[in-house]
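So that we are looking at the same thing, I have put the structure below in structure tokens.
Moving on to subunit A:
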Amino acid sequence: MKKSVLRVGASMLVLSLVGVACGGSDDSSADACEGNSKIAFFGALTGEAGNLGINIKKGLDLAVAQHNEANPDAQIDVEAYDSQGDPDQAPALADKAIADACVKGIVGPAFSGESAAVNAKFEEAGLPLITPSATNPALSTNGWDVFHRALAGDDKQGPGAASRIVADGKMKVGVIDDNSEYGKGLADIVQTSLGDKAVELNSLDPEAADYSAVITAAKDAGVDAVFFGGYYAAAGKLAKQMADAGVTAQFYSGDGTLDVGFIEAAGPAAEGAILTCTCAPKDSNPEFLKAFQDANKGEDPATYAAEAYDAASVFLAAMKDGKTSRGDILKFINSYDAAGVTKQLNWDEAGEVTGSAVYAYEIKDGAIKGLGLIK
Partner candidate 1 sequence: MLLEVNDLHVFYGRIEAIKGISFTVGEGEIVTLIGANGAGKTTTMRTISGVRTVAQGSIKFEGQDITKMAPHDRVKLGICQAPEGRGIFPGMTVRENLDMGTYVRGGNAAEKAADLEHVFHLFPRLQERITQLGGTLSGGEQQMLAIGRALMSRPRLLLLDEPSMGLAPMLIAQIFEIIKQINSEGISVLLVEQNATQALRTARRGYVLETGHVVKEGSGQLLLDDPAVRAAYLGG
Partner candidate 2 sequence: MSLVLNFWLRVTALFSGFGEQFRAMNKWQRYSAYGLGVVALYLLPYWPDVPVLGQIVNTPGSQFETVLNDQVVIFVLIALGLNVVVGIAGLLDLGYVGFYAVGAYVTAILTSAHGNLPWLLALPIAVVISMLFGLILGTPTLRLRGDYLAIVTLGFGEIIRLTAKNMDWLGASRGISNIKKPPSMFGLKFGVLDAKPYFYLGLTMVFIVIFILHRLEYSRVGRAWVAIREDEDAAELMGVNTFKFKLWAFTIGAGIGGLAGVHYAGKVGFINPDNFPLQLSILFLAAVVLGGSGNMYGAILGGILVAYMPERLRNFSDKRILVFGIVLVLMMVFRPEGILPKRVGNEHKKRRAKSQEGEVAS
């Protein structure tokens, strides 16, 4: 009996050594990918931020399905890495994607936070990525060669939003943010762009139920417009509580609010709200709209689906061109210049897409309606 502990320990050790031996032999042949090449989705599919990731994956799926239909003998697979948008879970998933030699490119990471946590890994591994949604301006300042953004960053969106607000003739704009990396970043840019027309109204806690303190401050300041930097759930609550409190200021917000969830949360209070996004309206490309609807039981493409479609099609173009290694694909992307469904796809050194613009949207009759480009 006594010895059984020893025996267990010894057998564990032997097994591990076997592992080392096997592992060694595995490593030498790890470069080659057996089976189909893969394009990976990286972002949240479940958890609280799941909705956004599902939109993106649908765009990716559509692009790959079209490719596979057109090229029966060069099938591509989609691999999904569900990080739940959590920077703590992301590294292990990123390493997994890197270790899978079949993964040739990443559509994602979807959020700025997880991007900051894992992009350095992709850079080191030379695994090219195109994010359809992470808009934090700082991401492109790290000198990552693999990094590409399929839409403009918040540093473009902020001034765009500000010029729309000014064009609407607003003189006193309350700027509120949700104190998140994205929300505060965007709100700060908008505030700077607005100059002395802006009134800083501090942050709110998006998780809290009651925003009355910040609304009281907005009321007190007598603003004629409010810009909110943050996500749709909080934006909906804010718009509704403002309306209930009798604040009539025009509501503005950014791409984080561009979701039907905003309309659901705010109800009638959402009417007339103006939102900005560097993403293109769903009807900017009728062909894509129709293909997407056909593939998704008539459902309209939601935010970032078109960008994800574009990102995927760049990878697919590279593969169609006969590029198989990650390095070749990266080179291909860096010199890519062609029209996508949302914009001209061509990247500068930092990975920012050159042909980009800021679009305005309005909530009208309970739906999101594109207003076109902001000049």
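Just so we're on the same page, a residue touches a chain if its C-beta (ideal position, glycine included) is under 8 Å from a C-beta of that chain, and two chains touch if they have at least 3 such contacts; residues count from 1.
If you want to know what made the cut, all candidates are chains of the complex that A comes from, given by their letters.
Only a predicted model underlies this, so the values are computations on that prediction, with no experimental measurement involved.
One chain among 1 or 2 touches subunit A in this complex, and its number is 2. On the side of subunit A, the complex with candidate 2 involves touching residues 1-6, 9-10, 12-13, 15-20, 22-23, 26, 45-47, 50, 81-82, 87-89, 91-96, 98-99, 113, 116-117, 120-121, 123-125, 138, 142, 179-181, 184-185, 203.
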